[in-house]
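The structure's right below; bear with me while I get my questions together.
All protein chains but one are shown at their positions in the complex.
On to chain A.
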Amino acid sequence: MFRCRAGLARALRPPPRGRAHAVLQCHQLRCPSRSLMSSGAPGKAGNNLLLYLIVGGAATGTGVYVYKTLQDSKERYASRLARISRQSQDSEGAAPQETAAPSPHPKVPSHVPFLLIGGGTAAFAAARSIRARDPGARVLIVSEDPALPYMRPPLSKELWFSDDPNVTETLRFKQWNGKERSIYFQPPSFYVPVEDLPSVENGGVAVLPGKKVVHMDVRGNTVKLNDGTQISYDKCLIATGGSPRNLPAIERAGKDVQKRLTLFRKIEDFRRLEKISREVKSITIIGGGFLGSELACALGRRARTRGLEVIQLFPENGNMGKVLPEYLSNWTTEKVRREGVNVLPNAVVKSVSVSGNRLVIKLKDGRKVETDHIVAAVGLEPNVELAKSAGLEVDSDFGGFRVNAELQARSNIWVAGDAACFYDIKLGRRRVEHHDHAVVSGRLAGENMTGAAKPYWHQSMFWSDLGPNVGYEAIGLVDSSLPTVGVFAKATAKDTPKSATEQSGTGIRSESETEAEASEVPISQSSSPMPQVPKQGEDYGKGVIFYLRDKVVVGIVLWNIFNRMPIARKIIKDGEEHEDLNEVAKLFNIHEE
């Protein structure tokens, strides 16, 4: 819309002087030819011939110049592309051999009824949904990642708090109640071998790991893999997720800096960072959002026991500055500092270089940070490369594939998870990068791929923990630029994420809501809570924060209170204007001991 307005303005403005001249010139050129024909005066013709030669020469000269410039631009463009792809190859230097040298798999079926591109949380949730609803369904997951589908939240939380020295191998984490689970959704025996998928009785889910879909033919309902294999499908889900963004300052910095950089997303990033955290003296995390703050707290814990320096720097005024209102963001920053992290807010990176054996980060305000390793947690770029060959729309505001309220991009193509920019009937078009959203949208896509035709309606939630003693759950549009109303009480020892998971028997809170329906939930027999002596500055012990858009609650943060998500979801679903939010806050029972 903005573009339209600008164009209109341009059209209404008088044409610039140069162009007016050009118009006149053209007119002059045409006149001579007419006058040549009509008057036929030889003197004038001679003058005009000279004019033609000059203009013709100039035109040719211009033409040559333009052509050369275009060629140069093309060369510059091509070399820029080459540099970018070289850089991305370098940063993937640790990639396993399977992805580096693909060979055609002899037994990949040439056709599958359900093809899921991407092997993460959304794809797994969709596979489960399809299998539940369509008896005997045959589902193929094609994943660039060599690992079977797994959940990401523990990679920046629980796995770091594990006492098991083999945790990087097993990837199992003991939840607070002692129950252990793996980050993998299912063990390998759950899946059917790829070559057996067409024939296995009752169907199943097969995973083709370490392969990338590089081309999609929507008209022919086929895809092509990076090893040349072609697979046709009846229904397809795109769940390609995203890739971690990098800072331009770091991209420019060269190989020696890239060697000391982690872009955190996958299992191998966790393994690598865990090893590095035991070897170096100082790690700096760039980024003050969910991932950056969680990693900072996880590493900060190690800082205290192993003498590791942990620094976190970001442009905002405080941790979670884009999510929490300023007073709470400040409170949170103090909490992160108490976890052993040296937090530097209002820090914008200007350049990064290597000096001696250390990294030197220069900030725009002149400060310098010396460190051994950098973790960049500065956002996620949705993986939309397939949009080009598939002819799918990419959203210019939020990024990602544009889909409708039913997560559909085209008749047989759905998109779910981080890569989906979808229409939320209640809250408007958005793109959500959280675990529970991947589960909810993946499940919905699976339902719609098996004929349900349901829109996105069940609002997904998210959560974050800052160490084991402070945590929050949230739902809806939680944007710190919105006006907020926060209602707080004082926290006791019972109100921590630790006791929340003890009560519900799970570590991943999005499941705790749903599984509680089916089985008896034993209430933990923990000791009676001791009311904490109110400390100076610790006003925001527990409470609920409402985010408003035109007096309607569009987002809610449950601050250190748990298992109240259903009522929060209900309030957002209602979309009512409430006069007194303190009355709404009463529904949450924030003082409950």
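To be clear about the criterion, a residue touches a chain if its C-beta (ideal position, glycine included) is under 8 Å from a C-beta of that chain, and two chains touch if they have at least 3 such contacts; residues count from 1.
The rule is short, and it goes like this: contacts and distances are computed from a predicted model.
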Candidate names "CHCH domain-containing protein", "Cytochrome c oxidase subunit 2", "Dynein regulatory complex subunit 7" or "N(4)-(beta-N-acetylglucosaminyl)-L-asparaginase"; UniProt protein name, chain not shown: "CHCH domain-containing protein"
Per the touch definition above, residue among A:Gly204, A:Gly476 or A:Gly555 touching the missing chain: A:Gly204
Residues from chain A at the interface with the omitted partner, ascending: 127-133, 135-136, 185-187, 189-190, 192, 202, 204-205, 325-327, 443, 446-447, 454-455, 457-458, 483-489, 511, 514-515, 517-520, 539, 570-571, 573-574, 576, 578, 580-587, 589-591
